[in-house]
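Below is one structure, written out as structure tokens; comments come after it.
For this view, one protein chain was removed and the others were kept in their places.
For reference, chains read A and B in written order, and residue numbers begin at 1 within each chain.
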Amino acid sequence: METSAMTFKLPPLFSLGFFKLYFRGIGQVMFQGNVWTGLFFLAGIFYGAYTSGMPAVAWGAVVGTLMSTLTGYLLNYPAEKGLKGLWGFNGILVGCALPTFLGNVPLMWLAVVVFSSMTTWVMVGLNHLLAPYKVSSFTFPFVLTTWFILLAARTMHGLPDAGLGTPELPGHFSIVIATDPQSLAIYWLAGISQVFLLNSWLTGLLFLIGLLISNRWAAIWAAIGSALALGIAILYQCNGSDIANGLFGFSPVLTAIALGTTFYRVNWRTALWTIVGIFATVFIQAGMDTFFAPVGIPTLTGPFCIATWLFLWPHLKLDKKILQQG
Amino acid sequence: METSAMTFKLPPLFSLGFFKLYFRGIGQVMFQGNVWTGLFFLAGIFYGAYTSGMPAVAWGAVVGTLMSTLTGYLLNYPAEKGLKGLWGFNGILVGCALPTFLGNVPLMWLAVVVFSSMTTWVMVGLNHLLAPYKVSSFTFPFVLTTWFILLAARTMHGLPDAGLGTPELPGHFSIVIATDPQSLAIYWLAGISQVFLLNSWLTGLLFLIGLLISNRWAAIWAAIGSALALGIAILYQCNGSDIANGLFGFSPVLTAIALGTTFYRVNWRTALWTIVGIFATVFIQAGMDTFFAPVGIPTLTGPFCIATWLFLWPHLKLDKKILQQG
Partner (left out) sequence: METSAMTFKLPPLFSLGFFKLYFRGIGQVMFQGNVWTGLFFLAGIFYGAYTSGMPAVAWGAVVGTLMSTLTGYLLNYPAEKGLKGLWGFNGILVGCALPTFLGNVPLMWLAVVVFSSMTTWVMVGLNHLLAPYKVSSFTFPFVLTTWFILLAARTMHGLPDAGLGTPELPGHFSIVIATDPQSLAIYWLAGISQVFLLNSWLTGLLFLIGLLISNRWAAIWAAIGSALALGIAILYQCNGSDIANGLFGFSPVLTAIALGTTFYRVNWRTALWTIVGIFATVFIQAGMDTFFAPVGIPTLTGPFCIATWLFLWPHLKLDKKILQQG
């Protein structure tokens, strides 16, 4: 796997080529190793973070991508992977998540620096574990690392956990939610923006445009994924404010892109398969919300990882592409 | 593994052969690919469900087996596996579990249809993961899928969770229990009937007869497994009402059949090994009860899966059979 990397060469640090690789890393959060996609994503992040009064999230994204990418250089990982942007997508999510849930203090930034770097070798390790099963670790290096940090913050006064929910036994929630067309459109786009932990319909729109530049079907499936998940969550009467904030959308968006166009060719059979995958992701999302309620941490993109593994491990032959992310 | 399937051919849908395959799928819950065993099991399920006022559980069993079996046809999985009944046993358990724990509403039935089908490809996927270690996924596709749905029901008003316990911090329970011989006999048979989530001594008896038809030792080990687990649970003073309802019995019953006769040849050495396995299963059962208390979901047959894996992974050479379920 790593032998063919011989013929690839990393660009010098902070050269133009480096920034291409950097932005491809941002695009890879939604499986698009495309510089322009990454630029639109980062624009969406900055817009969403600043308008919701959380600029630290935007700068966390910048720092997280940088650290995990530099770690790939430092550890001499195969250039081929770096050039595709595979060193950036976990780091940027750590950089978005920690300032979202934790207080903006220097010790939080130390955690961003260390743990966004750490996602790079955790990814390589988890990819070793998953290689025999022909899947990669997706965003799970980010998920696992960030779960530990957020859980740790509950017992560390040095990491203020003001952005996390209160630990509680599950079962108390309200299903009240506005369902006029305009509100539904906002929830739908919020579901897409929440892939980067932001709640902004315009950010969601910028993400869709970014996807469109790289791969028409990725944009279409992202749109379908969020819309369908919204419908299923309303049908099964889930937590209303979670629905409104797009929290039932982000994992199905990723499942939809992964199954609908990244790992299978686009056709009617794979489309049906992807729709079942979106349905399952909503239940796994709701289930993990319950599971983590007593410790009060978010699922992050864990439901996407689990659902997509469950739908890829069977190695269904629906004209499967020979294509791997990791 | 799947190449030898070439020589096998699936019977047409809803032919006599199809129903043989269907009932073998029910028998495979206790490792018996035997039509008559499956018939006795289904009879036991109908008796237990109707006498306890929960007919939906019986019809859930019928639908669940059907959907997961049809999924095997639809996805073109190897006929050899289907003919052995390996497409039915996870589906029937989903079909029994959801109406047991959730309200009898159309959205629950939609979940039965989708998720009993899903167990078939989750089984194929998990079997891929476990193949290098020479074990199969047992009932874990049912367990994993149903955990997600039951957890999800906690945050979905569309899935009434009246049949689930209240989420609570662990440690509060009463050990009061009647221990006259008649009560003990009822608990013992209830432990066997709970394999299909039913609490009925006559159902337990029908299950034993079903086992006896297929494999004398399977019946003997099921009987020993439930009895021994009952004794250990009383000795260690576990929750009295759980003992009385047979909730310490069903996982040890499955461990006993698996270790005592399915994966090892019957002899004194494997019998000792099986008894230690039953002992461990009771502790794993009690431990998982505690672990899930704060989210208020049942362990399902998870303790059986974990215990049996822990006792098969070491590849002990106790005259091991070359026999695989999956």
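We take it that a contact is a pair of C-beta atoms (placed from the backbone, for glycine too) under 8 Å apart; a residue touches a chain by one contact, two chains touch by 3 or more.
Note that this is a predicted model, so its numbers are computed, not measured.
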* Given A:55, A:167 or A:231, the one touching the chain that is not displayed -> A:167
* Structure fact -> The one residue from B:99, B:141 or B:294 touching the chain left out of view is B:294
* **Which residue of A:10, A:67, A:97 or A:124 touches the chain not shown here** => A:124
* Taking the full complex into account, find the residue in A:79, A:159 or A:238 that is in contact with the omitted chain. => A:159
* Name, in rising order, the residues on chain B that touch the hidden chain in the full complex. => 132-133, 169-171, 173, 175, 235-239, 276, 279-280, 282-291, 293-294, 309-317
* Which positions on chain A touch the chain that was left off? -> 75-76, 107, 111, 114-115, 118, 121-122, 124-126, 128-129, 132, 147-152, 154-159, 161, 166-169, 294-296
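Convention: only the chains that are shown with their structure count from here on.
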* **Gap in Å, rounded to a whole number, between the CA centres of chain B and chain A** => 36
